[in-house]
Structure formats: structure tokens, C-alpha cells
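I have placed the structure first, in the form of C-alpha cells, so that the comments after it can refer back to it.
Only a single protein chain was left out; the remaining protein chains are all shown in position.
The block that comes next holds chain A.
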Amino acid sequence: MQYPEPISKLMDSYMKLPGIGAKTAARLAFFTIDMDEEDVTDFAKSLISAKRDLHYCSICGNITESDPCDICRDKDRDRSTILVVEDVKDVMALERVREYHGLYHVLHGILSPIEGTGPEDINIPSLLKRLQSEEVQEVILATNASAEGEATATYLSRLIRPAGIKVTRLAHGLSVGSDIEYADEITLLKAVEGRREI
């Protein structure tokens, strides 16, 4: 038997979300039918407003309701450093720490030819433009420790260094509170490579 059309349409929408296949989509769709009308309306409204009321900041690429974003407009932040991350979630994570007071730049991706992402496909040109016009002295590259993260960081440093700007990379290694004896060999290897003088 085929699904009634409203169900198939809802399933089709759910399946556009990452990690959701036909089975899960069917479960979610039938669950939605049983929800309170009010909850469903709220759900639909949130979806639309998230899309309609949020934009990417034209300066840093962070997600925001107003352009430029709060961080870019904040006069108290240190305008001499820009911290470069892969996506918006990384900005949120770093902001929760409340230790970093400079500006951000969101790449919206990472260099990976097998995924079809080359230098032209991520938010690099606007970063280079910022480096010309602003009084930036340091760029901190905070892409992940994966092979792609490293390649992206190295590539960016090739582009930025000639401009005479200091480029640094976030340290990788042992996580806080972890015992050396329980760390796997690769983490240890990276930690040893990234050691510093004290």
C-alpha cells in the first residue's frame, strides 16, 4: 500500500535532513500526525523563521539576525586578531569558553577535492579582503586536526604570510584531564610533535 500523499510529502521533507533515511522519515512523519496541533504550528514557524530571520554576516560569515553580526559590531573586541574556523558551530563552541576576545572568520567548509570542495568553494576571498582593510596583526587557524583541516590551514597560511601577518595554528594533542597512559599512540604522537618550552 502506498502512503497517503501528505505523509509522503512530509517524509520527503524529513529525508532532506542529514542522516535521515526512508524508515526514520516514515517514523517521524507518523509521529508528527499524532502531535498537538499547537506544537506542529510552532515547529513549522520555527523552521521558517530560522531560515528567514537568520543570515550570514557579510564580514565574517557567522550566522546572525542582523548584518554585520554582534561580534563584528562589538567595539570592545580585539580587532587585531581573526580566528578562522570551518563552520558556525565552532564559533559557538569558542564563544562558550569566553577566553577569546578577537574576531572570527567562518569558512563554511574545508578543502577536500573528493567532496568537490576547492579553494574557490569556501569563504576565502572575503577573508583576504578583510586582511587588506582591517588592522589585523594575527590570524589564528583553528580548522580541525584532520588531513583536510591541516591542508586548509597550510593553504591559508601560504596566502596570508606574504602580507606580513602573523599566522598561528591551534594546538592539538592530549585533552585536558586525560591520562597519558590511556591516550592512543596517534594522539601521543601529535602531542609530542606539538610540545612547547616551559
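Some notes on this structure:
Simple rule for what comes next: a residue touches a chain if its C-beta (ideal position, glycine included) is under 8 Å from a C-beta of that chain, and two chains touch if they have at least 3 such contacts; residues count from 1.
Keep this in mind: contacts and distances are computed from a predicted model.
The complex appears with one chain absent; UniProt names that chain "DNA replication and repair protein RecF" among the candidates "Acyl carrier protein", "Protocatechuate 3,4-dioxygenase subunit beta", "Transport permease protein" or "DNA replication and repair protein RecF". Although one chain is not drawn, the whole complex shows that of A:33, A:54, A:128 or A:147 it is A:147 that touches it. By the touch definition given at the top, chain A reaches the unshown chain through residues 111-114, 118-120, 147-148, 150-151, 154-155, 158-159, 184-186, 189.
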